[in-house]
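What follows is a short report on a single structure.
For this depiction, one protein chain was excluded, whereas all remaining protein chains were kept in their positions.
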Amino acid sequence: MKLQLSSDDAAFQQRMRTFFTTEVPQEIRDLIAAGRHLSRDQSVATQRLLNAHDLAVPHWPAEWGGQDWSPLQRHIWQQEMQLADVPPPLAFNINMVGPVIAQFGSQQQKERFLPPTANLDIWWCQGFSEPDAGSDLASLRTTAIRDGEDYVVTGQKTWTTLAQHADWIFVLVRTDPDAPKKQQGISFLLIDMATPGVSVRPIELIDGGHEVNEVFFDQVRVPAANLVGQENRGWDYAKFLLGNERVGVAPTGQTKALLARAKSYAADSLADGTTLLDDPLVATRIAALENDLLALELTQLRVVANSEEGKPHPASSVMKLRGTELQQEVTELVVDLAGPQSVASFAGDDSELPEWVKVATPTYLNYRKASIYGGSNEVQRTIIATSILGL
Amino acid sequence: MKLQLSSDDAAFQQRMRTFFTTEVPQEIRDLIAAGRHLSRDQSVATQRLLNAHDLAVPHWPAEWGGQDWSPLQRHIWQQEMQLADVPPPLAFNINMVGPVIAQFGSQQQKERFLPPTANLDIWWCQGFSEPDAGSDLASLRTTAIRDGEDYVVTGQKTWTTLAQHADWIFVLVRTDPDAPKKQQGISFLLIDMATPGVSVRPIELIDGGHEVNEVFFDQVRVPAANLVGQENRGWDYAKFLLGNERVGVAPTGQTKALLARAKSYAADSLADGTTLLDDPLVATRIAALENDLLALELTQLRVVANSEEGKPHPASSVMKLRGTELQQEVTELVVDLAGPQSVASFAGDDSELPEWVKVATPTYLNYRKASIYGGSNEVQRTIIATSILGL
Amino acid sequence: MDFELDAEQIALRDAVRGLLTKGSAPESRSEVASTEPGWDTGLWKQLAEMGVLGLPFAESDGGMGAGPIEVMIVTQELGRALAPVPFIAAVAVAGQLVAHAGSTEQRADILGRLSEGTAVPVFAHVEPRSRWSGEAYSVLAEQDDDGWRISGTKEPVPYGAAADILVVSARVDAATRLFLVDPEQSGVQRTGYRNHDSTRSARVAFSAAVATPLGGVDAAAIADVSVRAQAALCAEALGAMERAVDMSVDYLKTRKQFGVPLAAFQALTHRAADMYVSLELARSMALYASMALAEGPADPVIAARAKLQIGRSARHIGQEAIQLHGGIGMTAEYAVGHYASRLVAIEHSFGDTRHQLGVLAATLTDHDVVDVLH
Partner (left out) sequence: MDFELDAEQIALRDAVRGLLTKGSAPESRSEVASTEPGWDTGLWKQLAEMGVLGLPFAESDGGMGAGPIEVMIVTQELGRALAPVPFIAAVAVAGQLVAHAGSTEQRADILGRLSEGTAVPVFAHVEPRSRWSGEAYSVLAEQDDDGWRISGTKEPVPYGAAADILVVSARVDAATRLFLVDPEQSGVQRTGYRNHDSTRSARVAFSAAVATPLGGVDAAAIADVSVRAQAALCAEALGAMERAVDMSVDYLKTRKQFGVPLAAFQALTHRAADMYVSLELARSMALYASMALAEGPADPVIAARAKLQIGRSARHIGQEAIQLHGGIGMTAEYAVGHYASRLVAIEHSFGDTRHQLGVLAATLTDHDVVDVLH
């Protein structure tokens, strides 16, 4: 057993920390720290900077820009990035479609898509969810019918994050409606968003933001060359993708950074002649959250320090469930710190309220999604009960 | 709408308060306040005192000792009794078998049983639960086979509270094993515990106490005259009984009294030169519990103030669930107040620990039962979801 | 002891509910809130015609002479409908401040116009860096030969940019006093914006703005009206929670997943049961707050008791309502998120949960048990 980092890993950590805190523009990091969203251009510029330093896709195969890092080093990379308020590379590109293409795509697809995907020259969005499916992803209805050299795609996707920025979308489509099980007969297609028949409708969320969309496909012709892997095997690729998604799914570093800021907000908030941080109820609440995060991070470290490649550690299923709970609890804390001013979320620049007060409640409301998207916490409990406990 | 008591009710409350705080012997009330158990003789003496003053069975029919009280007055009676640390009359007698006999028994049964039941001349215990049934009460297996003028009863009951004190037991038995539904073919029998073939085995609980028992019936001959109501209709009577049970099921008065004592324990406990009651974490925890109890009591009052006879108020199902949660939370608080001394539960008379410290953890452990017995809290949630919410 | 509405009260409830049912849906709130004045002026006029805006004021002041129970009934309905009107801000808070502290002339003028729906007063009290309390800190009032002048900034002021009359709390030496300020003067600068709950607020900056004292020097008015405001907010939250629970239950019944209704999943139905428990406890305390006000003096401890329970129930129910709805609950196009948002705002108005816990912790040694029967 060994708690301390090896000297190599400690040096690696220092290298990451130095890069993220000195090479990534301060104004980008300030925006993230303030809980604001980046513009498309800012996101692209940041990912290109990371990619230029081989820090965008370290977990990809080496020939496509990956690094020969241990799981622990990948964890350190992610932690340091989050602690430094550096926006992570776009998950749809680097954790989702990239690894799928690298693993299952044709050589031609790899050459065409992987470099621009790593560099965010192509912005991808994900077309999995459908209005009537919910947590039952495999019940999707969007169809792709083979017609000569093309598939003709018709249907609707929803909860498509940042589709308004996207150049391409990767979608699950039903290619064999007669397959005996709903998980069969599904294929994995890559679609250029500029293709005629693709349209995007924004969905406004309860925080007032535009983050997700509906994407409609009306007789969209997609070249068959854009099929990833084999026809009707798309569910296997989706499971592979969702498995990858879960690895980075507990942003403990990001939550830690938010909690550290919450502590400074509390120290800066006056209440009855003292600060909120001096209030024992607030102080113990923060202390408990810090401890909860530490317990989660240690659990995450147990997973990464002792995981064999490809073999999921039993504790990994804890990460999504507990990670989102804590993310939500910290956003809840910030609203409570904002107090009677927390209502004023869209106050303008001449407002005298601190910036963090304005974003407090929208962030809280926005993060209610954390326990819903990407496999709801109810789904996670079912996974733990069945896969781990054998119930 | 009216919050205040009518002058009649206020006078009634005063009468109850005076009686309970002056007529019931102080040493009995002190024992209850200390969280100790009464001896059989002490329980009997107290109930006889109440009965002598027409305060044991106010909810029974008038001809058997009942009083013409409103539901609100019955509530006041119960609250004042609990707040004064007066042990309530034995529930098996006054809330369970008594009302069943009064409602469904023969005239002969009423005359024979009701007066001694009210006066605790007969101590009843309840034979419903069986080892393999759990929350699925109706799956009981104890059989009663008609043989001439007798039933012959064979089987086993469990969780039989205070069977070691009991003179008689009321049991549910299966009289028709071929009935199409498990709820049919069940009968309600009264059995003298002194009958040959009845034996009692104590079950030690995790608090070290002897409160429940297994009761075995080996070819026990029970006169058919001891059948209540009709053969094979016992499930109806049991449902009637369980419905009555729920009315008195949230002992808010008792929990309030314990919380008031907890407050004095906290005020008496030194921590770092001050008292625990001055610790904001302890003080707000107590304040929150007081408020939780108030909300529950008001909900209880809504039920009693506006309930039609025989028609259950929708909010009544909240009482058992929330009532036991709060009971448990207050016992949990007391263990935390007892701190490092809370381990010493069986310290003797020469111990220097306060008496409340000694009973703290056994009481906490004992009250884990509250969310299990009498319809577990899971069963209560199912009742709310189905009966009230229509889910 | 009686927790049921009488026939007249039921008629009031039904009338208000009937009016609101014809109004706009909760999910269109953000549209109304996106521009000034931030409320549905047509609905406001109808409420005035119904007499609702003058409900708690004396008939001699142009009101209806009704009491806290009637205010509770109305706000509960407004909460159920998430109606986009400034009833709490104008009637329950600013109006009642004028009613309690104003001179005869001030009452007749302001409450008359409020009741008719021709003027909206609001209370400019919270400051950019204050927690909830009855005090003003950085907004100061000074008297010279010409009268009183107020300087400093209040923010957020509910509907502050569109209000016709400002009731402003300001510091005079060590005390907090109340003033009336006409916002249409050069010394008052207002910037309005939408709040997360689709109400509106404003930054209101005073630079030697002309002010008139509200009545005498009745420092108790803020404390008294805070109690009344909390009771009204509790009732509004109750209405919102009723609907959030109803919608969640309906969704579990109708939404299918994995080929069965969500109601087939016991983990979900048990959580709905817990929401119902939260709702009923909140209902008991909301009724308690208004009933106690109707029968006795304004008691800040009772208000804190009710608001504490409402705050906890509101958080529980708001969060679970979204969670049980899944993705659809996150969208502005669907009502349930609006209920959750409004519940967050109510919890943080007039003292949040932490504040109320502090109030109650300070009273622990005043009693052995909390007595409700008397």
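Quick notes on this one:
In this document, chain identifiers A, B and C correspond to the written order of the chains, with residue numbering beginning at 1 in each.
Convention: contacts are C-beta pairs under 8 Å (C-beta built on N, C-alpha and C of every residue); 3 or more make two chains touch, one makes a residue touch a chain.
Since the structure is predicted, the reported quantities are computational estimates derived from the model, not experimental observations.
Among the chains on display, the ones the left-out chain touches in the entire complex are A, B, C. The chain that is not drawn here is touched, among residues A:Asp121, A:Asp167, A:Asp268 or A:Glu290, by A:Glu290. Here one chain is not drawn; of B:Asp176, B:Asp278, B:Asp336 or B:Glu355, the residue touching it is B:Asp336.
Checked against the full complex, the one of B:Ala34, B:Ala224 or B:Ala271 touching the unshown chain is B:Ala271. With the whole complex as reference, residues 265-267, 269-270 of chain C touch the missing chain. Within chain B, the residues in touch with the undisplayed chain are 129, 132-136, 139, 158-159, 203-208, 269-272, 279, 281-282, 332, 335-336, 338-348, 350-353, 361-362, 364-365, 368-369, 371-373, 376-378, 381. On the side of chain A, touch with the chain left out of the figure occurs at residues 1-6, 9-10, 13, 72, 76, 79, 83, 256-257, 259-260, 263, 267, 277, 280, 283-284, 286-288, 290-299, 301-302, 305-306, 315, 318, 321-322, 378, 380-382, 384-386, 388-391.
Assume only the chains that are shown with their structure count from here on.
Central chain (C-alpha centroid nearest the global protein C-alpha centroid): C. Of all chains, B has its CA centroid at the greatest distance from the CA centroid of chain A. Per-chain Cα centroids separate chain A from chain B by 53 Å. For the pair chain B and chain C, the distance between C-alpha centroids works out to 42 Å. Across the assembly, chain C contributes residues 357-358 that each touch 2 or more other chains.
Shared contact sites, meaning residues of chain B that touch two or more other chains, fall at 280, 284.
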